[in-house]
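Here's the structure we're looking at; comments come further down.
For this view, one protein chain was removed and the others were kept in their places.
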Amino acid sequence: MARTKEAPRRDPLQPQRLVDRGIVDHRRTIEFTFDGVTYKGHPGDTVASALLANGVMLAGRSFKYHRPRGILSAGSEEPSALLELRDGARREPNTKATTAELFDGLVAKSQNRWPSLDFDVMSINSLLSKVFVAGFYYKTFMWPAALWEKLYEPAIRRAAGLGRASDAADPDVYEKTTAHTDVLIIGGGPAGLMAALAAAQSGKRVILVDEQAALGGRAIDDGSIIDGRPAREWVRSVEAELASRPDVTILRRTTVFGTYDGGTYGALERVNDHVAVPQKHQPRQRLWRIVAKRAVLATGATERPIVFGDNDRPGVMLAGAVRTYINRFGVVPGDRVVVFANNDYAVSTVTDLINAGANVVAIVDSRPKPSEAISRIASSAGTKLLSGAVVTRALGKKRVTGALIRTQSGAEVRLFCDLIAVSGGWNPNIQLSTHVGGKPLWNDDLLCFLPGSLPPGMLLAGAVAGNFSLPKALGSGADAGATAVANGTKSVSIPVPKAAEDSVRIAPLWRVEDHSGKAFVDFQNDVTDTDVELAEREGFRAVEHLKRYTTLGMATDQGRTANVNALAIMADITGRTIPQTGMTLARPPYVPVAVGALAGHHRGKSFKPTRLPPSYKWAKEQGAVCVETGLWLRPSYFPRPGEKDWLDTVKREVNTVRNAVGICDVSTLGKVDVQGKDAAAFLERVYMNNLKSLAIGKARYGGMLREDGILFDDGTVARFAENQYFITTTTANAVRALQHMEYCAQWLWPELDVQIISATEQWAQYAVAGPKSRELLRKIVDPEFDISDAGFPYLQVGEITVCGGVKARLFRLSFSGERAYEIGVPARYGDALMRQLWEAGREFGACAYGTEALGVMRIEKGHISGPELNGTTTPRDVGLGGMVSKTKDFVGRTLGTRPGIVDPERPQLIGFRPVDRSVRLRSGAHFLAKGANPTAANDEGYMTSVAYSPSNGHWIGLGFLKHGPERVGEIVRAYDPVRGGDTLVEVVKPVFVDPEGARVRG
Amino acid sequence: MANMLKPTSAFSHLDPLSTPSLSVAPREDLTMASFAAGKDQVQAVMATIKSAYGVDLPRRPARVSGKGIAFVWAGPDQWLAVAERGANRDMERELKSLLSAMASVVDQSDGRVVVRVSGPLSRQVLAKGIPIDLHPRAFGANAAAITHASHIGVIMWQLEDASTFELAMFRSYADSFAHWLIETAEATLPATA
Amino acid sequence: MASDHYSIFSVLREALRGHTGWKPAWRNATPQPDYDVVIIGGGGHGLATAFYLAKMYGITRVAVLEKGWIGGGNVGRNTTIVRSNYLLPGNIPFYELSMKLWEQLEQEINYNAMVSQRGVLNLYHSDAQRDAFARRGNAMRLHGVDAELLDQQAVRKMVPFLDFENGRFPIHGGLLQRRAGTVRHDAVAWGYARAADRLGVDIIQNCEVKGFRFEGGKAVGVETSRGFIGAKKIGMSVAGSSSRVAAMAGLKLPIESHVLQAFVTEAIKPFIDGVVTFGAGHFYISQSDKGGLVFGGDLDGYNSYAQRGNLPVVEDVCEGGMALMPRIGRVRVLRNWGGIMDMSMDGSPIIDHTPIPGLYLNAGWCYGGFKATPAAGVCFAHLIARDAPHETAKAYRLDRFATGHAIDEKGMGPQPNLH
Partner (left out) sequence: MRIACPYCGERSLDEFIYSGDATVRRPDASAPTASEDYVKYVYERTNPPGMHRELWYHAAGCHAWLVVSRDISTHAISSVELAKDVALANNQAMKESA
């Protein structure tokens, strides 16, 4: 191949841009800024390609030493060119210039430098690099201990991090979706495209995913010729063919980031990252959960750098990236180029450079005997070929100005250049094959790790399987695609297009011995070859130790350009082979994924669904203040004008209930319909108390235990018919109680005839409580139903109608201690019934009350609730020991008799009132004997629930106290240091209103 | 005496959406009841339903419909009967009179609310919240599933029409579900316009 | 002269000679035929136990046997949090002992593990949660542990970047333990290993225990991949593998193995000072000295020995993160991994004799093992050396399930995945 006669034309406004190359849209020019300077680029550019087109190579500063860094790669493996993209609330730190697509008005800034990229004060760290070696922190900053948080750590944290996260909430929205497919093809390069074509023939569902905006992968990057035409034309025809098939989905700008169990893959689609701001309602990114029967991994390979002196200087670039910039973007990253390689990839690199009009100063081939291909290109291009030579050092600081070369004879040569194109060989992108436990295998011929055992359903195609040449990639893609749709046997075959065979000969060279300057293994984390040596010297030889001690591979690229070189260097030092040295397993995600994308819709108010009770709308109209109770939003209290605070309101609500009548939405309680011939037998085994004697038309309080004898939930059991029960659970435990009962019915006692159906939401259920509750209800309940005390006594239940024939259920239950009812109607009438009750209650001075007053009244009556049902208390602890049946087996019976469960030293439920009646009580306070010191040894229990009791005119509390029931009348200390409280309280019986219980029966 | 109570929709924030590619509308006119066969009563229940409505109850997730009623599989030996309320039709009452000895029947007309989503974009919209396979080959006419949509439990089924779905969820979730559905619909509509 | 003591002076001296004088952090020991004590498991706990056996109890003929590389278990894959903000009297003294040991660790072992007491803040969202935290905080104070209950205003001042306005579960305040914080996890393993090594302990890597040898009903040694090693006493400290190793001795434990995932983001300029936990959202977060946000959530919820998690939990955790601090929406998750937790039936650990004489058990750490490392070391060493439980660990008995003395901080009962 001869040098082209004329150098290709360049764009006068973008000095390194070739006007007729690549797949960028040369017809449109767009503008962007980098560190405040405006540049021009084209749609289809990345920020990196556009910067290079403008001759900008210096892109960032390294993490530790603040060394100037350029653009190493052209893909997601980029360790150096990390930018802050966009600004304000959309600021994105650590964005790879090599994958960020250019759009008009894009704003990018360099990061981790001050005051500017060009002059960075912190680059002084580089001078101290002899001190700041791997493991440096572990050895110092220990004295004096007090200075760590005060001095050392703040300094370290000031230096930490690269870019800055936005200070404001992310204004963009994210979306998630699930796709199911027969075949998922990961990677739209030549192998992936062939796999998609082959799989699509079957008519089965195929999803093809590619990271880039344009399909084609290395075929485009390398400017390949396929079937005698430029790759981009071939790609276009394949795309057209695939698009014509209804069951083929092509996802561009989408990266599969993780392999999960069961053929599930996580993928991120960057829907709108290539525009400044997404259109209204449009997501910025979309998370795909792809469930695939088979997957074809066609993720290609990533080129390795070679470790030599100052190999991090801007202008040292991977050879494959140089080709990508030329062929895909029409950008020549340098004009005087030294190509340094240990393999034949140098051949096509030189060809592309020459065709692009660059001057290839020399080919430095580390192999002592040049391959035929290298010799041929060197002679045809008229380029100097230095075989058996190595670049020992890149010259220049913020841009490469030359290369120091040691020839085969050991002589040192200095060549001027502005770009060193490096190829150390290729690492297949095997990460997705290892996420679910697959172990990579080292291949001695190809000098790389290949996938070993594969996840169930995964096949390989192309370079990821070591098929580095284009014809092999195409062929293996066709095979994999056909196999994937044929249940393991190849069935359909499609013609494989022709392409020229490239030589992939390689000889090991990981680092250049006896180099001067710093030689970087992991660019972003500033890990050098001497750090690896130090780690070895100090015993950190296991590959995970090496990684953790030096931070190698822990940067934003997960060491994609670093890990294998580091392993090889460690292997070399320790005299082991690479497989003996080991391999760190890649973790998901394959490329970093925004937290927002993984969260999707579920943030802010949409974090979890909100459940609204039937009277919610009415309650809001009444000015109710609502409170989160699990997922429910429940009215907490109903303030009225003139009330100075919530306590004022709650007092009024309680007084109204105790003196007149109040209405409260209790629909959130779990409700379960239990039917069947064995319903009674079943409930006997589920509840700790006796239910056998429960008559039809009656309700009873009941408690459930866990099998370990601890109280699980409480509620009522109502019997509507011989074989029909209707039970309630607490709001908090509704879901778990249903699950528990289903467990009992299906697993413990499958022989029982019992059907369990949730009816929680069918019924809008309101407590109507207070001395005038019956009078109020009389106006609601249809006249044919007798609700007199004789006809409908305490604990009676019945099916009735209300308001002229609406079916309803009436329960005479009370948690307030007053005469009270719960009335349930089908939920669609819930709003209307509340309005009716409200109207009907007017003449009785009725109020609505919420969870606060509900709580006050249950505390006044000593009823337990969530704070007492805390998962560690027994029936005896809460004063229900007498309820526990001794005559039957039930869940929790046996373990409930263990010594620790029946220990009389366990604190028991009791009531409290302040000795100084004006003092406010606080739950969470611990009890100490009067005069006892506040020590753990003297801790005798804790307060669980407190309320201001309007009925008593002072605060009251419930709590657990050792030997509580025996200590009524004793004064103890309620100690609450976290709120500065320390109060004397009197132990009283846990009933503060109507201890005889007369009012409840009317 | 006439019923003085007016039913209220659980959807206070769902404006029906009607575009050529997507329609969303609540179905407020349904009467529903779930019924679970008693022990060793499945065959009897199936025979009774067959003789009353001429349909075979499915033993796996599916929907069958006949004579103005649809039965959706709702769990092992359990179904949800769905019909238009019409002239005071009450599914619970109807089924109780048929099945009282062999199944437990529970009114769900109010416990669950139903949204209909239809149109060519319906699958794409629903896939953004529902994790199951909605491809027509996997979920076609009269298919049914119990699953979740954007953290909310649903029973869903497809009508005979190729792109019309109904989703039933517990009533208290109605607004949260509608919020998600409309937001997702908005994100999907212009993207394909 | 090789540099052995770590200090700024030795670092500067070594800097002048290219760091060629550093000795290995620990010897690559070959197994001796027998030891006074063999510790199975070269994790944080095993290494700490060996160190304290030598340092506090004068037992230096100790071997730590590690199947792979030391620090490769949960000490190397956790979210680095240390705290003693426990509720129950069985737990508080133990974890407070651990906090005190953390506070003096670096001087004690001459290794900077970056013990950083920047506080742990547990948010509350309701009056009930506030009161539950008050109960906990008061319990801590009664045990002499620092605890503060903050109201919303104080939380706003401390962590202004949370979503106070738009959250589904509004933040009402938090329980703060200022002395709590984070520790560089790997350094703990390496630091203990180095310190134990200097006291004569043999750290033997790539040495897998394959079985136990018993004589007269007593454990007398272990069969390993590197041959038989005799021991007067054997301590098991293999969280994540406790059931398997115990099974070799014929023991069944009240333990299941569960996966817990953790996450780290790309390094960004620090803005989160301490640790924030969002109980209502199953999410907690801190920011490392390197700048990465380190966060996690609930267990995956099923029994597993595979060190990997599943996608639904990844999403669940990130939803919690976005609900708590929507400004991290564009910050990217860099890596996410799963660790195997020794989940006990009540969520609390076991440090006890086994029914087999000569065989001791340290297990069931759930996801609390890292913060416990120093105290677990001291208490397990005490148990092995003295054949009696350490004062602060006497509740961690193996028979507490039989007697009904479970230590159930969360009140979830015998459901390991719910603790």
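General remarks:
By letter and in written order, the chains are A, B and C; residue numbering begins at 1 in each of them.
Note that contacts are C-beta pairs under 8 Å (C-beta built on N, C-alpha and C of every residue); 3 or more make two chains touch, one makes a residue touch a chain.
If you're wondering where the values come from, they're calculated on a predicted model, not measured in any experiment.
Taking every chain of the complex into account, the omitted one touches A, B, C. Among A:S788, A:T897 or A:T935, only A:T897 touches the chain left out of the display. Screening C:I81, C:M345, C:L361 or C:A385 against the full complex identifies C:M345 as the residue touching the chain left out.
Only one of B:A83, B:A145 or B:A174 touches the chain withheld from this view, namely B:A145. Annotation for chain B: contacts to the undisplayed chain at residues 60-61, 73-76, 131-132, 145-148, 153.
Listed here are the chain A residues that touch the chain not shown: 260-264, 289, 291, 436-437, 456, 707-708, 739, 742-743, 746-748, 750-751, 889, 893-895, 897-898. Interface residues of chain C with the unshown chain, by the touch rule above, are 243-244, 247, 252-257, 300-306, 310, 312, 316, 345, 401-402, 414-417.
Keep in mind that, in the parts below, only the chains that are shown with their structure count from here on.
Chain centres here are Cα means. That of chain B falls 49 Å from that of chain C.
Shared contact sites, meaning residues of chain A that touch two or more other chains, fall at 176, 289, 602, 606, 608, 610.
In the complex of the two chains, the chain A residues touching chain B come out as 173, 175-180, 205, 279, 281-283, 289, 291, 601-602, 606, 608-614, 617, 632, 673, 675-678, 724, 752-753, 755-764, 782, 802-806, 825-833, 836. Across the complex, chain A meets chain C through its residues 63, 90-94, 130-131, 133, 136-143, 145, 148-149, 153, 156-158, 160-170, 172, 174, 176, 258, 260-261, 264, 266, 287, 289, 435-437, 530, 534, 537-540, 542, 544-545, 548-549, 551, 554-556, 558, 587-589, 592-596, 598-600, 602-608, 610, 627-629, 706-710, 712, 866-867, 870-872, 895, 898-903, 922-926, 934-936, 938-939, 942-944, 975-979. Residues 1-10, 12, 34, 36-40, 78, 103-104, 106-112, 127-128, 130-133, 135, 138, 150-152, 170-177, 179-180, 183-184, 186-187, 190-191 of chain B touch chain A in their complex.
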